[in-house]
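We show some of the complex, not the whole, and keep each chain where it was.
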Amino acid sequence: MSYRVHVRVVPRAGILDPQGQAVEHALGVLGFAEASGVRVGRAIELTVAAGSRDEAEARARKMCDRLLANPVTEDYLVEVEEA
Amino acid sequence: MVRVAVVRFPGSNCDEDARRAAERAGAEAFFVWHRDTALGGADVVILPGGFSYGDYLRSGAIARFSPVMAAVQAHAAAGGTVIGICNGFQILCEAHLLPGALMRNAGLRFVSKPVDVLVERVDTPFTWAFDRPTQVRLPVAHGEGRYVADGVTLAMLEAEGRVVLRYARPAAGTEPNPNGAERDIAGICNAERNVVGIMPHPERVVDPALGSADGLLFFRSLAAPRPVAGGTR
Amino acid sequence: MSQAAPPRAPAASAFPGERPVTPEVVREHNLTEGEYARILDLLGRAPTLTELGVFSALWSEHCSYKHSKPVLRTFPTTGPHVLQGPGENAGVLALRDGWAVAFKIESHNHPSAVEPYQGAATGVGGILRDVFTMGARPVAVLNSLRFGPLDQPRNRWLFAGVVKGIGDYGNCVGVPTLGGEVGFADGYSGNPLVNAMCVGLLREEQLIRARAHGVGNVLIAVGARTGRDGIHGASFASEELSEASEARRPQVQVGDPFTEKLLLEASLELIHGGYIVAIQDMGAAGLTSSSAEMAARGGVGVEIDTAKVPVREPGMTPYEILLSESQERMLVVAEPHRVDEVRAVCEKWELIAAPIGHVTDDGLFRVLHDGLLVCAIPGQRLVDDAPVYHPEAREAEAAAARRELVPAEPAPHDVHRALEILLDSPNIASKKWVFEQYDSTVQAATAMGPGSEAGVFQVPGTTMGVAVTVDCNARLVYLDPYVGGKAAVAEAARNLACTGARPLGITDNLNFGNPEKPEVFFQFREACRGIAEACEAFGTPVTGGNVSFYNESPTGAVYPTPTIGMVGLLDNVQDRVPSHFMHHGDEIVLLGATRGHLGGSAYWAEVRKCIGGRPAPVDLDAERRLQQLLVAAARARLLRSAHDCSEGGLLVALAESAIGGPYAPGGLGVRVDLTGYAPAATVEALLFGEDGARAVTSCLASNREALLALAVEHGVPAFVAGQVGPRRGPVEVRLGETIYGWQVDTLRRIYHDAIPRRMAEALADRAGA
């Protein structure tokens, strides 16, 4: 079986996110006053061959811990869907 | 003669500059390929600047896993000197040889310019040729140089005197903190003081014929024997 | 073209599923009926769609120079120091002691208009490859940019994206940006210009040429896989939309500077190690032009199997593989017994190397796909028999009329304000916002970086310095193409000479509108005439360049912009002369004669809102004498600074000299008395006129007499105007009884804030685009 995995890596709360601030400011300038609390991170999509959905998720988390996210500054979130 | 190994990762682009600077300072310098597993009997290892693996994902995140890094870890663990410059500093943080991380510049743009930095600690293998804390002007050229760490780590770095290089305070005629680094940190060392990482590029200013040799003492430090305790501190 | 009966090319078959070649399809490929007839004659049969694609690529303006060739032939291209003139990937000039420079400029205007970041980034990638395929290591890049005014969000978005694209690419590869220029004018709003120049260093014996030879030698594709990037969209524009056609939509070319860096190191290792006989970048028209041109230059044939080309996407047709413009790819020719070594070198640099064909003796450009012959064209004629046109050239009345214009409203005579307006104009203001995004010190050889008259780098291990610049005042070319063309070469040479460097040669990027319009072709022909004369006079041959036509948009054609990239030599890099005043108390000496030509000046344009008048005539002899004086004075170490006097005239040159370099701890004051300097000229003309052949210099008081004597020797007028004042002091200019005054740090702030102030909301600008 293979699964499509969506990983979101975002700067940990409390860590300055100048990119998020800049985007929020720009949205304001463009008249999107309703937008707030903007954070900008990375989105990573990948296909994972695994025996089960849980296994796919477990492997993806391993990938995040080892490479995809920086434990010092970032949090991550993994979503799995049947490919 | 001190033997200096400069590690070449795919995408390193200050490797040649670092090698030449080390030789100019009187060391014997040579390259080590990222796939090598030994350091050729080096006393000092330099992880040079550049864009290892394109700096894709995060600066240094992929290079950290290069085969040669096991040897670098071992060298550091055995007390050997390891220097990271710019991308090298980023790799050392990703490899957890140094605490904290280097994040996107606060200005969100790549910044290439000379900055004024204070060499605050002269008790590291990369700075002991400065006999006292000294302000120098060094080029920076990076997009991800904003040093970040949690409060505890920052307090520890300060308490243990591990902030080796600090951007000068804003003042007329000075070029200060270019990236929003916490506490104006431009370079740090580990608790044992044998692993040092800095963002600026001393290897680019070692030739008076090109206008400045402000960077030469960093490499003289590497090439010179460790001063006797109680000596230049 | 030859009158001989056309050799009948062997029959080639259509690729399964391929559209038949109809008159409509021919038109979609931008081939005229005449050109198609030429193809029929050349093949002696109808072409397959694949062949049609090959012709349309190689006979495009970009590859064939069909409208510009006859004019380009008038350029001087020879000289004792020319190792390689036009016709190769880059020109090569000898320096000294066996060292040589390879350099070339290239435009990426249209891609940058669609996708500024990727368009500019891939432009840098292409020009780097042109240089390292000559066997030279790239050691400097420059860029010349033009946009519409910064008060429009779209222009700000294009400007920000282009600069970031150039920076991210060059920074990653590790080549310092040593200079460039940026200009802003209405004419560029619909059509920005992005020209990138690269300079490389090599030992003379390392020079390699892109000529396939040796029947049986192997063609090897090295580097990135081939995708559907940038394939000529026309080929399926009229296919009814199906999933298949949607999947074949041409894609924006994306640059991968990391792969470029690996390709650079691998290519130099292959060349210097003697593993290969030829190498060429798969740039415009990709595999087609690289293979066809290498074959034609070598007078041989080639056979390629497109099924062997590593691809990024499944189901690519020979047509797509031949015409793809995927980046970071090289075509290498090697002797059969060296293929494994080539593979090994590429593997070390983590690059794919795939044999895709070989050199043949039948002179044919032959393409198979899994054994099916889809293309068989007489190679030499494919390249050499491209059509050549001699378009009509006629100046538009409106253009001639512009030269008669003078400012409408009366002169404000507010000199004080006028200088501030000029320093705040993005055309003149500091470009720090731009060049701080470019690494200018990597490779540790930078002696003078951006923010100086020209970039200067040291040749490693020698005392030599090489100076580089790009320049073009397009407003002058717009008003008088012939004079403007001369002026562009003169300014570039002056910029180099100010640093102490002797000009050696140029590369040019000719950015114009649609050459089929007589008024545009007139601009082109006349500008080239001016460039040729100036190069002749200065002994600086044209070693190569690039022509970019059709720079038009609904808002009209761009200003004719023949950008000049020039390279010069400093025998001793330590003789280089700074561009700004250095020391309080130094004497300020004005070199050259001021007559006060205001036609086409920045003052008229920015302050008096008049784009018109006759540009100052260019006195090539006076220019040459000034260049020689500056070089001699630098050698004798008589100068403390030298600043070219061009846009904005004398007052702006004085102000820029006082404001100082981008990282000076503040400006220096100035006290000059211009009474009796140019009595014939009005105040405006004296302070803002843009006569050429002038420089603002400073010297140690004790060197003044020696400098003046040297000036006399060279027949260059010199005027001792006053002294450099204290740090952060006042700038005072006396004219008879009047004294005009400013605070230098006020001027410095205006000069440095002009662009950042306008770019403050850059991020939000995409939306306005």
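Observations
We call the chains A, B and C, going by the order they appear; numbering starts again at 1 in every chain.
One rule holds for everything that comes next: a residue touches a chain if its C-beta (ideal position, glycine included) is under 8 Å from a C-beta of that chain, and two chains touch if they have at least 3 such contacts.
Predicted model only: the values in this text are computed from it and were never measured.
Chain composition of the entire complex in this structure file, expressed with the shown labels, reads A x2, B x1, C x1.
Heads up, the rule we're going with is that only the chains that are shown with their structure count from here on.
If each chain is drawn as a node and touching chains are joined, the picture has every node linked to every other.
With centres taken as mean Cα positions, chain C sits 36 Å from chain B.
Per-chain CA centroids place chain A at a distance of 41 Å from chain C. Inter-chain centre distance (chain A to chain B, centres taken as mean C-alpha positions): 30 Å.
For chain B, no residue reaches two or more other chains under the stated contact definition.
Residue numbers of chain A whose C-beta contacts span two or more other chains: 22. Residue ranges of chain A in contact with chain C, taken from their complex: 22-23, 25-26, 29-30. Contact residues on chain B toward chain C in their complex (touch as defined above): 10-11, 13-14, 16-17, 20-21, 49-51, 53-56, 109-114, 139, 141, 143, 172-175, 201, 203-207, 209-211. The residues of chain B lying in touch with chain A in their complex are 57-58, 61-62, 65, 93-94, 99-101, 103-108, 148-150, 180.
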